[in-house]
Every structure is written in C-alpha cells, then in structure tokens.
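For this view, one protein chain was removed and the others were kept in their places.
Lettered A and B in written order, each chain numbered from 1.
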Amino acid sequence: MRGGGPLTLGEIAEALGLALEGDPDRKITGVAPLETAGPDQISFLTHPRYASLARTTRAGALLVPRDVKLPGPLLRADNPQLALAELLQLFYPAPIPPGGVHASAQVDPSAQVHPTATVGALAVIGNRTVVGARTWIFPLVYVGDRAEIGADCVIYPHVVICEGVKLGNRVIVHPGAVLGADGFGYVFNGTRHRKIPQVGGVLVEDEVEIGANVTVDRATLGQTVIRRGTKIDNLVQIGHNVEIGEDSIVVAQVGISGSSKVGKRVILAGQAGIIDHVTVADGAMVGAQSGVAADLAEAGPYLGTPARPAAEGRRIYAALPRLPALLRKVRALERRVRELEGRLGLTLPDTGDEGDD
Amino acid sequence: MRGGGPLTLGEIAEALGLALEGDPDRKITGVAPLETAGPDQISFLTHPRYASLARTTRAGALLVPRDVKLPGPLLRADNPQLALAELLQLFYPAPIPPGGVHASAQVDPSAQVHPTATVGALAVIGNRTVVGARTWIFPLVYVGDRAEIGADCVIYPHVVICEGVKLGNRVIVHPGAVLGADGFGYVFNGTRHRKIPQVGGVLVEDEVEIGANVTVDRATLGQTVIRRGTKIDNLVQIGHNVEIGEDSIVVAQVGISGSSKVGKRVILAGQAGIIDHVTVADGAMVGAQSGVAADLAEAGPYLGTPARPAAEGRRIYAALPRLPALLRKVRALERRVRELEGRLGLTLPDTGDEGDD
Partner (left out) sequence: MRGGGPLTLGEIAEALGLALEGDPDRKITGVAPLETAGPDQISFLTHPRYASLARTTRAGALLVPRDVKLPGPLLRADNPQLALAELLQLFYPAPIPPGGVHASAQVDPSAQVHPTATVGALAVIGNRTVVGARTWIFPLVYVGDRAEIGADCVIYPHVVICEGVKLGNRVIVHPGAVLGADGFGYVFNGTRHRKIPQVGGVLVEDEVEIGANVTVDRATLGQTVIRRGTKIDNLVQIGHNVEIGEDSIVVAQVGISGSSKVGKRVILAGQAGIIDHVTVADGAMVGAQSGVAADLAEAGPYLGTPARPAAEGRRIYAALPRLPALLRKVRALERRVRELEGRLGLTLPDTGDEGDD
C-alpha cells in the first residue's frame, strides 16, 4: 500500500530508538512477514512460535526481542510488538486527509465544520453539527443534527452518527457503524408493545476506536458512554445506557445489554454476551462465547455460560467429556452396591437406577 | 434533546390521566433518572430496586406505583412503565419530518412518493416504488425497484430496502438495516456450490420495528414475513422464508435460520440461535445464547443449547460446577466398593475406574 520508505537500517534504528546489529547503510523498502520477506524488507519475530521461520527467512533485517540468537542484521527491542507498531507507522504512515468539503456533500449551513476538516463526497452533515479540526469525514457518512465530533477523528464511509451524539478527539469509527440508534425499550400495554421513547444520547470519549458495523444505542435518558481509549471490534452491540470504562477491549460480535456497566481495562472476548443491569469489574477478562449472567465483582479471567472464574470454568470443560462414562459407572456401582447389600441382608431403599435418569 | 416542556404537574397529570399528590402549578422542564434529576425535573420509580434512590433524589416530582410511600409531589400510576413512556413522549415528542423531496435525492420518475412524505438528501428511490403518506425516508437510504413502503414509516439513514420488499404502516427501520438481500441457498453440483436464485420477497407488517444493521433475507420463493407489532433489536439475522408472528420480541444478535416459524408473543433473548425448519410456539421465551435445535411445542421459558424447558436448563447449569468433584467422588466410591467386595469375596467385573474416562 502507501509507502514511507525506503529507509536505511540506521535511520530505522534511530527513529525507533533501537540497538542495531548490522550495516546501518543497508536500504530497506518495507515490512513483510517472515515467510514472504525479501532481502530489501525488514521482518519481525514477536512470538517464539515463529523462531524457526526467523532462522530461514530471506528478510534483509529482523526486529527481535533482546535475548534472541539469530544471524543477520538485527534490531533489538524490549517490546518487539510495540516496536513493530512504530515500524509499520514509519513505513506506512496514515494517509493525510485531502481537506476541504466536497462539492457533492450536503452540509447544513448551520453546521460548524472546522476549516482544516475534510468532508468527503456525498456525506451529509446536519443542522448545528460540529466537526473538529483535522477530522476526516469520509464519503457517504451521515452525521445527524446537533452531533459533535472532536478533532483528529476519522469517520469511515457509511458510518451513521445520529442526532446529538458526541465524539471526543482522535476517535476512529469504521465503515457501517451506527452510533445513536434508539435503544430497545418497550412496555406491554396489555395488547401491544408500546415504544419507550429513547431520548438520551451517546458519548464516545477520546481515542476510542469503533469497528465496522458496530451498533451503539442511545440512552433512554442520560447517556450511553464509552470511555477514553476503549477499542471495539466489528459487529459489537452496545445497548442503551451501557457504560464502558477506559482502555477496555471488546472483541467482535460481543453483545452488552442495556444499562450494564463494564469497568476499565476489561477484555470481552469474541461473541461473549453480557446480560442487562450487571456490573463487570475493572480488569475482568471474559472468555469467548461466555455469557455473563450476574455481576463479576473481581478482576481476572472468567469463562463459560454462565461465566465463572476461569479456573472453575476450565475444570468443568475438562470434566464434561467424562460425563457419559460417568453415567455408566454410577449405574454399575449401583448394581454392585445392591449386590453387597443383598449379601448383608440390607434393604435400603433403591436410588432409582432405572427410574429418574 | 428536543423539548416539549415546560409543563406544570397539573398539566402532566391531566395529559397522562394520573392522580397527583402535590402542587399542580409546579413547573417541570424535563424527565431525568433519579440520580441526576434536579428540582425542575420529574423522575420515576419503575422498579423496587431503586426505592432507596427515590428517597434521596432531588427531583421535583416522582412518577410512582400506586402503593409506594414517598414524600414530595407524586404522580401515581397503575403501570408506571407505561406512564413513563407517555411522559417521555409528552416532554420529548418525536421530531416532525420536514416534508418534501430533497433536491439531491435520486427518485425514479415512475416512483409514487406521497406528497406528504419526506425523502432526505442523497436517498435513492427506485422504479415504480411506492412511499406512503407522512413516511420519512432519511438521507442516504436506498429503496429498490417496485418496493412498497406504507404510511407513517420512519426509514433511517443507510437502510437498504431491496427490490420488491413490502412494508406496512408505522414501521420503523433503524440505520444500516438490510431488508431483502438474497437468502443463503446453494446446491453442490459435484464440483461447485451453485446459487439457488432467491426470487421471493419480504413482507413487514404494521408497527414492526427493525434495529440497526439487522439483516432480513428475501425468500427463495414466497415471502419472509414479520407480522404486526414485532420488535427486532440490532444485528439480528433473519433467514429466507422465516415467519415471525405478531408482537414478538427479538433481542440483539439473535439468528433465525431459513424457513423457521416463530410464533406470536415469543421472546428470543440476546444471541440466541434458531436452527432451520423448526417451529417455535406462541408465547415461548428463549434464553440468551440458547440454541433451539428442534421444535418448541409449548409456551413458556426455554434455556440452553440445545434449548430445554428453563427449569431443566437451570438445574443443569446449577449442577455443572459440581461435576469435577463428582468425578472424584465416584472414583473414591469405586475404591470403597472394591474393598467391600474383597471383604465379602465377591468378584464382580470392574467398572473401569482407570479405563474409559
């Protein structure tokens, strides 16, 4: 894709603040995985499982952890994953927004679009809406009335930001995400489900990233809140009046039901579900496909439906395959105990071998 | 957000038909939750769990159930949730569509758009498509050829209504929903998956509400049908030839596979899945993350994968954490029984303690 190279190994080492073992004048044109990298590319070893690939790669240089023994030009990092993020940014800098409002965009005259912002083709910006400095609104985005988008945001194509939704600075919203649709609330009046008007808002703080086709509902009253630095993967559902704390990670297809409170630095793995009106403690980690059916009061890993401390959840998962054999064993034991009882002339009541299972 | 106030407590009591205990001339500017309401706002107590908040709230008045004891101005309702819905509507009336067809919309000359309908900026309305009275098509909506949309509908931005899809009156479709994409049908011809043309339609009856980024597939032949008053939350998948009865509730991220029939007043909780070609009885309630793998023949609650009557499902969930200990116990019992058999000189066959688990 876009290229920021070529750079010499010396330039790379300096830019990333890393120790170089090898020729500082060697030219590098890009970054590639171990399997496909060529002599003019730099590759990386961020996980020991790929150590053998690192020994046979044709890459012109390698980004590696401090303690790894490998031939060839090496850049050593305390945190190779972090250095990789910086290396990728060096070679593939984020595109710069073109600036200006496209002639085909429909921007309400009352909207305040910062002169340094970009509004792409066929985007719609509503009444009294605010778009901050250097923010990039891609083509075909819809931003409703009285919405507020901060500075340095990137709003990708086909995003829908409904009326009154507020975004902080450096927020990224991927294509197709919908922020501020009505929460799901009805009351049964005896014959029909009557809609409860959803008149609250959505507040997305700084540095939040929201994945493609995510849905974040507006609150019934008050706000649905996503705090600073939280990252949300694709196709996640966030119900009305939910609050997610800072720096949490919400993996794809998770669902968080209405009014639940998710803490800081929480990890919700893929397809997990959180029931409504519960609290998930700071630092909790909920396993994939788990179902949180009650408050999780402490940090640490949880697993299963209903979600339990992970050690317990894993013991259950490990025990499950033995259940069919266990049923047979208990039936055999019952026969043997009856036999023993017969020998001793005992006449205890039967435990229901053929009966209630 | 939008405001319908201020109103006096007397005016509110009259509009909602409720008994007032307190000063009828007191001015109220809006509705707020117990925690944040101020003296010029009205709040509400719809669930006993919030009773202590109701005693300390600064709200200027409270909407409460008949039998609750609280100081201060009170509006008493038989069904406080229903009264809350009406109260919210009173203070935050739904916005009124601006009317007219925006100059940037692409409306096919053969389309019949009612003179009282609204078609927003950059919306696309297809050939011979019908849009009913007072219906509001938001910007960037796509409505395909020969589609029919009734009266008083609200179709939010980025909705896709494909060719020939029919919507009744008072239907709400939230942003990003897709009605009428092809059903998922193939036949393997020995070397490739051959597509089965999906030439049926989608019929959405009156007062249905469809959440953001929902997908409702068109039928292979015939119709995929969503009956009057059913409410569908975000990111739900409804397969081809599915039929959902009246007044059902389908919570976020549920999936209903092809040709299944879901009855009236059914509740499908979040992330539940329904296999294809099954029937879910009127009044069935399927728990979150449950998997319906066969017909549910009776009303009532179901739980688990495969979904079982909820009482049974809950017993299984409660028993699961005891399974690891049970394995140890049975092993201990086997040792004890062997010891007993040894004492009595019995030589029954072993039950396979170390063997088959």
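As a convention for this text, contacts are C-beta pairs under 8 Å (C-beta built on N, C-alpha and C of every residue); 3 or more make two chains touch, one makes a residue touch a chain.
Because the structure is predicted, anything quoted here is derived from the model rather than measured.
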Touch criterion as defined above, residue of B:4, B:93, B:197 or B:300 at the omitted chain: B:197
Among B:15, B:94, B:133 or B:316, exactly one should touch the missing chain; which is it? B:316
Among A:81, A:112 or A:127, single out the residue that touches the unshown chain. A:81
With the full complex in mind, choose from A:121, A:151 or A:299 the residue touching the hidden chain. A:121
On chain B, where is the contact patch with the chain that was removed from view? 106, 122, 124, 140, 142, 144, 146, 158, 160, 162-164, 176, 178, 181-182, 184, 186-187, 189, 192-197, 199-201, 213, 215, 217, 220-222, 235, 237, 239, 253, 255, 257, 271, 273, 275, 289, 291, 293, 305-306, 308, 312, 315-316, 318-320, 322-323, 325-326, 328-330, 332-333, 335-337, 339-340, 343-344
Residue numbers in chain A that touch the chain omitted from display: 1-2, 31-33, 36, 79, 81-82, 84-85, 88-89, 91-92, 94-95, 102, 104, 120-122, 138-140, 156-158, 172, 174-176, 207, 209, 211-213, 229, 231, 233-235, 247, 249, 251-253, 270-271, 288-289, 317, 320-321, 323-324, 326-327, 330, 333-334, 337, 340-341, 344, 346, 348, 351-353, 356-357
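Criterion: only the chains that are shown with their structure count from here on.
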When the C-alpha atoms of chain A and chain B are each averaged to a single point, how far apart are the two points in Å? 24
